Structure formats: C-alpha cells, structure tokens
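In this view, the complex is presented without one of its protein chains, the others remaining in place.
Then we have subunit A:
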Amino acid sequence: MTPPPPTRRPATTPGGQASPGSVPGPPSGGPEAPDHPSLRGRGGGRAGDRVFLGLSRGAGILLLIVIAAIAGFLLYRGINAIKVDQGNFLTTAGWDPNGLKPVFGVAALVVGTVLSSIVAMVIAVPVGVGVALFISHYAPRRLAQLLGWVVDLLAAVPSVVYGLWGTLFLVPKMMGIHTWLGSYLGWVPVFNQSQPGAYPRTLFTAGVVLAIMVLPIITAMSREVFLQTPRAHEEAALALGATRWEMIRTAVLPFGRPGVISGSMLALGRALGETMAVAMVISQGFNVTLHLLDPGTSTTIAANIANGFGEASRPVGVDALIASGLVLFVITLIVNGIARWIVARRKEFAGSAA
C-alpha cells in the first residue's frame, strides 16, 4: 500500500503567507531563515496525522454522546414512572405498574439480579481461572490450542440458545442437586427450600446458566495475562525450589491478578445484564428472598423487562420497566467502579502487569 500522495507545497519563500486554516508543516521561519530543505519535511505530509486525530477524537466524543443519551433517556422516562408510583420504587417488592393504581418497586428485582450473578461468579471464576491455568501452564500445546478454541466457541453461542438448552435440558437435570443442597445444606439460609421437590426454575439454575455463559470471558482474559508472565519470574520461583503449583502461586497468579479481576468484572457485567437466558429459565416472582432454591419467588431486572415489555401499559408500564433499567445501569456502574478501585489499590506492586 502506498500512502496517499502528499500535497506538495512549494518551498515557502520568506514572507509567503500560509493559506488560512492550513497548519504549516515546516516552521515558517524569519525572513533571514537559511534555506535548509532537508528540515522542511514533506509540506502537507502531516495531513494523515490530522485526519487520524480527527477520527479518533470524533470516535471518543461519539461514545460519550451515546452514553449520555442512554443515561438521559433512562433518567427522563424513569423519573416519569417513579412520579406516578404509588409504592416506594426502591423498597417495594412487587411489580404492578399496569393498573389504575400503579404499585411497583425494584427491591425484589435487585436482590434477584445480584444473587443470580453471585451464583454465576462463585462458579465461573474458579472454573474459568482453572481452565486458563490449564491452558497456559499445564496442557500440552495441541490440547491447549483445542481447548482455547472451544472456550472461544462458547462465547459465540447466542444467549437465546443457552436459554433453550437451559430450560429444556438443564432445568430437569438440576432437580437432584436442588434436593441434595436443600437437604444437606438447608440450614444455610440461601439453600433453604420452602417447597422441596418443586420444579427447579430457580435463581440457582439461572446462576448456573449464567456461569457457563460468562466462563469464556474470564478464561480468555486470564489466559492472556497468565501467558504473559515473564519467564524470569517463573524461573526465579522454580530456582527457589517451588513445585509447579507453588511457582504458579508465587509468580503467575500475583502477576495475572489485575487481568483476572478485569475479566471477572466484565463477566459480572454480562451476568448482571443477561436477559434472554434468564427469562427463559427462571419462573418469576417478586418477593425479596435469599432462597436460591425456591422457584417462582424472584427474577432479575433484565429478565423482568423482557417478560414484561409485551403487555406493559403505555406510558406508565413501559416507563416503569425503563426505571428498573436505570437501576441496572447504576448497579453496573458501581461494579465497574469497585473493579477499578481494586485494580488500582495495589498499583505500586503491579509491576509490568499494570
């Protein structure tokens, strides 16, 4: 590829004026500036710089405009809904915005959203990091490549397909583990089953589906940082008499920590906002409950929007859903803020992994 021919300007004569708007390439120089053609550059050769600066700056500004537009839309429509809400929008557990006396609140939705995402993260982070370590430090090269490819494939499956698989295949299979958790760990509040034997369209099952969906994000990010661990640090650990696992603990994991956290937070963002798969798997209800194993008690913000949008009254019913979307937006912002804070907290120690 040849660069576009620069518009050559004639060598500027002393006193020759630059056309308005054009940035003079070479310094214009005083009247008695000696003529050094070699220092004058290519005249208009900086055009590429200016075009690229404009494009990249424009892209940045566009992004800010889009985010501001979304936030503004959510705020405006959301406030409209909250104004007519007969209950307390933040503390009411229930969703009935379509009647003449709209009563709705996000309490149950927020709890359901956060709980299902926590389940997903508790499962996906250790498994994802484990898979990443296996790919980067244990598996023979061919197997590692194959596995990496399969994990990337997992990321390419549309969420509605996960939803189908979850609701038709996984839900019946989750019966056993629900019964087991309920009977052996029932004394832990989250595993308390108030309706043992109920069909497991629960927050817990939704969390498992979410875990599978976010696994590739965590694995891909972790694998990349683990592979970048400097050989010198690995050898330093080995030379101290570290076993392979001790080497990973002393050299690889601390080095990869910021990457694992970033990957996990991206994954958490996706888990919080995932709509279709959860809507298809869960049996929804609007109670504030910590009981992961009870169906029909809870749902998530995103799933509720998907389920409720079709029969929502206009404008209040729709605005109420938009208001819940605003809450989801804020939760995601908080999660991202926390992630940045965690990564920045030990910046002094981050070394080259910053």
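FYI, a contact is a pair of C-beta atoms (placed from the backbone, for glycine too) under 8 Å apart; a residue touches a chain by one contact, two chains touch by 3 or more; residues count from 1.
Throughout what follows, contacts and distances are computed from a predicted model.
**Student:** Can you pick, from "Glutamyl-tRNA(Gln) amidotransferase subunit A", "Electron transfer flavoprotein subunit beta", "Sarcosine oxidase subunit alpha" or "Phosphate ABC transporter ATP-binding protein", the UniProt name of the chain not shown?
**Tutor:** Answer from the UniProt record of the missing subunit chain: "Phosphate ABC transporter ATP-binding protein".
**Student:** Among the options A:L181, A:A251, A:A267 or A:I282, which residue touches the chain absent from this view?
**Tutor:** A:A251
**Student:** Tell me which residue among A:L64, A:A156 or A:A232 touches the hidden chain in the full complex.
**Tutor:** Final answer for the missing-chain contact: A:A232.
**Student:** Need a quick check: the contact residues on subunit A for the chain that isn't drawn.
**Tutor:** Looking at subunit A, the ones touching the missing chain are residues 230, 232-233, 235-243, 246, 250-251, 254-255, 257, 346, 348-353.
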